[in-house]
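In this view, the complex is presented without one of its protein chains, the others remaining in place.
Letters A, B, C, D and E mark the chains as written, and numbering starts fresh at 1 in each.
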Amino acid sequence: MSGERLERGRALLAQLDPGNEDMLRQAFEGVAPDMLGYVLEYPFGDVYSRPGLDLRSRLLVTLSAVATLGYAQPQLKAHIRNALNIGITREEIAEVFIQLSVYAGFPAALNALASAKEVFRQMDGL
Amino acid sequence: MSGERLERGRALLAQLDPGNEDMLRQAFEGVAPDMLGYVLEYPFGDVYSRPGLDLRSRLLVTLSAVATLGYAQPQLKAHIRNALNIGITREEIAEVFIQLSVYAGFPAALNALASAKEVFRQMDGL
Amino acid sequence: MSGERLERGRALLAQLDPGNEDMLRQAFEGVAPDMLGYVLEYPFGDVYSRPGLDLRSRLLVTLSAVATLGYAQPQLKAHIRNALNIGITREEIAEVFIQLSVYAGFPAALNALASAKEVFRQMDGL
Amino acid sequence: MSGERLERGRALLAQLDPGNEDMLRQAFEGVAPDMLGYVLEYPFGDVYSRPGLDLRSRLLVTLSAVATLGYAQPQLKAHIRNALNIGITREEIAEVFIQLSVYAGFPAALNALASAKEVFRQMDGL
Amino acid sequence: MSGERLERGRALLAQLDPGNEDMLRQAFEGVAPDMLGYVLEYPFGDVYSRPGLDLRSRLLVTLSAVATLGYAQPQLKAHIRNALNIGITREEIAEVFIQLSVYAGFPAALNALASAKEVFRQMDGL
Partner (left out) sequence: MSGERLERGRALLAQLDPGNEDMLRQAFEGVAPDMLGYVLEYPFGDVYSRPGLDLRSRLLVTLSAVATLGYAQPQLKAHIRNALNIGITREEIAEVFIQLSVYAGFPAALNALASAKEVFRQMDGL
């Protein structure tokens, strides 16, 4: 696994959360190891690295999309950690999910807030 | 129809797009006229008006959520117009939808880009 | 095409709207003619005909589910007509969709209200 | 937290299940405490309290919508308890979910039936 | 419970996985026992048994649809076992889910791959 896109994605993912790549590697091990390369290359190497939108905005877009899906709580928790790591505050993350009650409905908003609470508590060592 | 929440929502909606309230009033006329008050009060009077997240961020969250739903192109077009009206650029809107190819899949992204293109062309008088 | 389930479904569908079966037959013609039998048999012959829930309640359940999907406006319009035909009022149908703003989000509710408005206008000869 | 809408919502939620408000308060604690007010005010104070549709019908609409989303099992279980508390029978709840196999598909129906079974067993002390 | 459709569905389900019917019977017990008959009759007795598409193709279609829903991991795991039992390889199953990153988005693909990994490990006695 090498190449410019992959290295750019790897660097960006490490900036968001140094443990992300290993977590993904373990998840794909034994089922779809090539998927790690695709995740590093397309979402992070290609899309997130585009200059037209700042990283903070991209994280807000991701939190909103993944919470709207409703079923993607494991991925949402990783993105919540990433958002916190680049300086988006807990209050702002909660605001995103409160706002989703309007567009995705209250159940999706409540599920997302439950995931946020779980991440916050883990970070507080609770 | 009156009250503090309603007036706050009405003012905010007018800031986003002066024609919004009339468009909504006509849509609900003859089927659910009370819905106009709820839209002004809860999404705009309560949620959008909260201080914890800036308006630009709230619009990005909305664009992402509504495009992820996939089926809400009429509402998405209104939000694209609102986003442009508060200074989010066409390029940034396109970036939001390109990024959604990762989380909501390429069909949702393509539908959203088609809606954006339609709004851009209407604004250009095409 | 015959059998007890089919005849029971056919009778129930005719009770909801005499034009329904022909509309479905034309829709499936040239692509999946067997589908007509399945629609008559499973949803209407098996499920709707079960004694455990009254027909009015079943229609409310259907309106809510189909509107929540968000993308099924052609089917939703047929179910709105069916609901009106068995005595559910326009006001009650609007209430169902207003309530869905809570669970499915405002865009799904607005799409459903637009479909209801279209059906109401057709029935009024507008 | 006060106001007419909030008190109306609080009273209605208590009628559905006296433990609901505390469960919501704890869920939002430490992440989005203001959300409790919004849940009491908009879904329950505004929407559920509207006169145009009886409470039994509103619960059926909610069960159908939340089960159709597919991912909202924690919320669905709360609504199943609420439905039982106002006299909707276990058999009727099961009928709602059997019917959803038609509109939301069998997997959503099976997930909803599994949640119903879990609630029924908890109520039986199993 | 008897009839031609039911027996055809029962035989097909047993071919996919001999334990399937008992698992479904237990799931529906105490909540919706009639649902077992519907699952045997409509999906398996009617649809899967149709001659127009081979069983391998039907399983691929099912894996793709159920993984795209995103929330149906318990059902997805059963279908993964069924697919393996009729000779679809682990590598092919992984390919299906990698491909879904394009259409359903990366979170749905990652959830499906996690379910596949869990099934593979159970089959390996891990």
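Keep this in mind: a contact is a pair of C-beta atoms (placed from the backbone, for glycine too) under 8 Å apart; a residue touches a chain by one contact, two chains touch by 3 or more.
Note that this is a predicted model, so its numbers are computed, not measured.
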Touching partners, among the displayed chains, of the absent chain: A, B, C, D, E
Per the whole complex, from C:Leu53, C:Val66 or C:Ile98 the residue touching the absent chain is C:Val66
Just to verify: which one of E:Asn20, E:Asn82 or E:Ser101 makes contact with the chain not shown? E:Ser101
Under the stated touch rule, tell me which residues of subunit C contact the chain that is not displayed. 27-28, 30-32, 34-35, 38-39, 43, 66, 69-72, 74-75
Residues of subunit B (touch criterion as defined above) contacting the omitted chain: 69-71, 90, 94, 97-98, 101, 105-111, 113-114, 116-117, 120-121
May I ask you to list the residues on subunit E that touch the chain which is not drawn? 42-43, 47-48, 50, 52-53, 57-58, 60-69, 91-92, 94-96, 98-104
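Going forward, only the chains that are shown with their structure count from here on.
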Subunit B and subunit D share contacts with A, C, E
Closest to the centroid of all CA atoms, by its own CA mean, is chain D
Could you put a whole-Å number on the gap between the CA centroids of subunit D and subunit E? 30
Note: subunit C residues in touch with at least two other chains are 42, 47, 50, 69, 94, 98, 101-108
